[in-house]
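One chain of protein is taken out of this complex; the other chains stay put.
As written, the chains take the letters A and B, and residue 1 is the first residue of each chain.
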Amino acid sequence: MIVLFTDFGLAGPYTGQVTAVLQREAPSVPVVSLFADAPSGMPKPSSYLLAAYAAWFPAGTVLLCVVDPGVGGDRRALIAAAEGRCYVGPDNGLFEIVLRRAAVAQGAAQRAVQGATQCWEITWRPELLSASFHGRDLFAPVAARLARGETPDTMAHSAAPTRFAVWPDDLAEIVYIDHYGNAMTGMRGETVGATASLVCSRPTWGG
Amino acid sequence: MIVLFTDFGLAGPYTGQVTAVLQREAPSVPVVSLFADAPSGMPKPSSYLLAAYAAWFPAGTVLLCVVDPGVGGDRRALIAAAEGRCYVGPDNGLFEIVLRRAAVAQGAAQRAVQGATQCWEITWRPELLSASFHGRDLFAPVAARLARGETPDTMAHSAAPTRFAVWPDDLAEIVYIDHYGNAMTGMRGETVGATASLVCSRPTWGG
Partner (left out) sequence: MIVLFTDFGLAGPYTGQVTAVLQREAPSVPVVSLFADAPSGMPKPSSYLLAAYAAWFPAGTVLLCVVDPGVGGDRRALIAAAEGRCYVGPDNGLFEIVLRRAAVAQGAAQRAVQGATQCWEITWRPELLSASFHGRDLFAPVAARLARGETPDTMAHSAAPTRFAVWPDDLAEIVYIDHYGNAMTGMRGETVGATASLVCSRPTWGG
């Protein structure tokens, strides 16, 4: 299964174009859109949201993750493997929390994330690579090939991801508000006492 | 075919998570989202909307219906069969109008809904059942098993649904407004004279 986690928005052509690439390159693999409205252009809160939801999918799932404000710049393109799942997307911190929690889950020290997980820099490039839509042109074909069973080394080489060690293990911010009005934070439930009160204040950069 | 009728909203992860369960449990069965924006938390108007749209699907369709404000409480979980279609969801009136109209269609008296249709209380429980998302944890696996051809008695026992006899056969309220601005009522077209005027007034509970 290929799972989409993007900030493409619900409307417009982007999810459809990416889905068309996936259907063409991996016809027998189901595609499920998890979020098309991840925090727009913000890899940090998106990273916590992704870690919370990815844990729910079975091993073997390929997650195509595009929250990519640096598209067209020099940020690298990554494949990350953690707890049996495979992630494809930009090297901008989007996988920081997934990788960190996977390392902790294996009892590894935080600085040893590399041992408990694996990362590759994508070196394969398509014939036509637009400046603004790597989700469609680069990440989707790579995700399709992984979902078909190809191994990362056919399109990437081992590389350490850029680390965002300053980000906390649990983020005391609201990262998503759902349709029912539930506000989700970047904190894991088990880190909050059963009788704790959460206080929500306007961020200092607010208007 | 499995058809989704929910108030999950268009955004966010809920439809994706439910679809992932269905794909995993019934891989060859297509999943179609009919409504993700049924009247939010309101089984009564949703029941009329469901009855109007379900009639359009062929026999054999499994409808996974989640408008479930009582999730986590003691409302029961139901399978309902009517006119060859199968419905899975909460016992909160969501299937009242489907069942009633199916009974009428067979010439049965209203009190004999049971004869013309069939209902089961779902007794199967998953290993992990969250308090707030029975759509994913309970109803989706049941819908998948029905779509694969399992019979209700493998996961449920015959039971009468809770009846909402006070609800009218046709509801003179707007139950949905579509993208083009068309307002849909809970009334069947054939009950309204060709020259009738509909007058829309602010409900007494309005602001």
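Worth a mention:
By definition in this document, a contact is a pair of C-beta atoms (placed from the backbone, for glycine too) under 8 Å apart; a residue touches a chain by one contact, two chains touch by 3 or more.
Being a predicted model, the structure only gives us computed values, none of them experimental.
Residue in contact with the omitted chain (choice from A:P13, A:G60 or A:G73): A:P13. Touching the omitted chain from chain B are residues 1, 3-4, 10, 30, 32-37, 53, 56-58, 176, 178-180.
Hidden from this view is one chain, which touches chain A at 7-17, 19-20, 23-24, 27, 40-41.
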